[in-house]
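Only a portion of the chains appears, each positioned as in the full assembly.
Should a chain be cited, it is by its letter among A, B and C, assigned in written order, with residues numbered from 1 in that chain.
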Amino acid sequence: MDETDLEILKVISDMGTDSPSDIHEATGIPESTIYYRLNNLRERGIIKNDLYDLDLEKLGLGITIIVEVVAEYKEGYHKKIGERLSEIEGVSQVHFTMGERDFVVIAHIPNREEVERLISDFEAIEEVQRTQSKYTITTIKNEPRILSTYSLDTLQANINGSTDSDGSERDDT
Amino acid sequence: MDETDLEILKVISDMGTDSPSDIHEATGIPESTIYYRLNNLRERGIIKNDLYDLDLEKLGLGITIIVEVVAEYKEGYHKKIGERLSEIEGVSQVHFTMGERDFVVIAHIPNREEVERLISDFEAIEEVQRTQSKYTITTIKNEPRILSTYSLDTLQANINGSTDSDGSERDDT
Amino acid sequence: MDETDLEILKVISDMGTDSPSDIHEATGIPESTIYYRLNNLRERGIIKNDLYDLDLEKLGLGITIIVEVVAEYKEGYHKKIGERLSEIEGVSQVHFTMGERDFVVIAHIPNREEVERLISDFEAIEEVQRTQSKYTITTIKNEPRILSTYSLDTLQANINGSTDSDGSERDDT
């Protein structure tokens, strides 16, 4: 992935558009190049899906619940349980983390009754021992366009430097 | 928003496509209706942006950090601090929650050095008193297409029933 | 429930009386209307019981204990356990909550010996794993007349606005 690819993806994220002519206007990159590059990014799996950024409040999914999960501690279980958590209706994120609890799960639900349903779905997973759920009073930011959270400079510096990202020294000569 | 709107949005989310012909194929809804409805949803603000679902690992933003933030407790501060947290590079989600800590923040960063930068950015917000950050060992699910986490049935039931979503009784006669 | 109903209930709560003549005096609403309305509220289940507000200290039930309960995590158990907690002598409130522990229980007991009895009653519920009980040093407020904690304005605003209480948009046309 070179700087042109990155510039295109960044503009898409910043402007919230996937129209090549808009991208051309913002970057000066010829439209044909943009088409070619987007195709190429899609083939390499960097672009995975087209999607719209929907307004969750207006869709009636305005309640966000963050659940921390403690599961039974057995060999290989964190993968199995992670997948079962992923299948619960309304769950959009499942992170297996370091720290006091095993998983951080984020769900979007329509109303109060669904809180009880959601908790019951966690209860129904046998290996789940404890959940601690947090009710989100208000979501100040929820940006699916991750690239827009960075400046182009940081992104470019990061690409160039990413090979030594663990601080380990390579013997380049 | 009626059931046709919902069906269209659901297919977009499930298939990861915004192509009207693909949507038509999956639903049987005429393409012209699809065009009309999408325009209408955009005008009403339900569709906010076009975007691509990008592979964060491949973009070199593969490390996810979840930070819980305790901030100084003063009148009106949670909004102000929420916005300052939102401006930190790499931060894509900021939730103001009930519970022991005030904010749950999610950030995506490229490498280990950035952990230190990120923590320093939190330190630099004067009202932030404590952070507790969790390193994500592996992200099992991160689905920006929230509608795909529900069945169409649940979504439809929810739209119809959403007016009494707080369980409060209305005097309909 | 209209504003007249609300006004009557509010005065009852504020004044701690159920005498129609007192209510009439405070509101100017004709006594016959008050009788009619109270009957109607009772039939619709909004008024559930008549009761007196008793002085717990003078009744020798002056010690308040707040118990947080962690129960075994199995499907459907929170209802079953919630009911068993409700049957313990002295327990007047059982809330199933989000957070680190499952239930918040409030009990009123007469003396120190009863603390031990109360804890033993929790121990006797097989699915209860842990309790954390707090001894109330002093109760600053314990108001069974919930309506008196609100101004009439807030209550009225709330009735009118209650249909969109989840922030979900309805298609009114």
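Definition applied: a contact is a pair of C-beta atoms (placed from the backbone, for glycine too) under 8 Å apart; a residue touches a chain by one contact, two chains touch by 3 or more.
The structure presented is a predicted model; accordingly, all values stated were derived computationally and were not measured.
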| item | value |
| --- | --- |
| Full count of same-sequence chains in the assembly - 3 placed in this view | 8 |
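Just so it is clear, only the chains that are shown with their structure count from here on.
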| item | value |
| --- | --- |
| From chain B, the most remote chain by mean C-alpha position | C |
| Rotation angle superposing chain A onto its copy chain B by C-alpha atoms, nearest 5 degrees | 180 |
| Dominant interface by contact count, named by its two chains | A-B |
| Same-site or different-site touching of chain A by its copy chain C, using the half cut | different |
| Whole-Å gap between the CA centroids of chain A and chain C | 41 |
| Per-residue overlap in chain C, given as positions that touch at least 2 other chains | 98-99, 166, 168-169 |
| Parts of chain B lying in touch with chain A, wherever the complex brings them together | 1, 9, 12-13, 16-19, 44-56, 58-61, 64, 66, 79, 82-83, 85-86, 89-99, 103-104, 107-108, 110-113, 132, 134-147, 149-151, 154, 158-159, 161-162, 165-167 |
| In the complex, chain A residues that touch chain C | 57-58, 60, 62-63, 65, 110-112, 115, 119-120, 123-124, 128-135 |
| Chain A partner contacts - residues on chain C that touch it in the complex | 70, 73-78, 98-100, 166-169 |
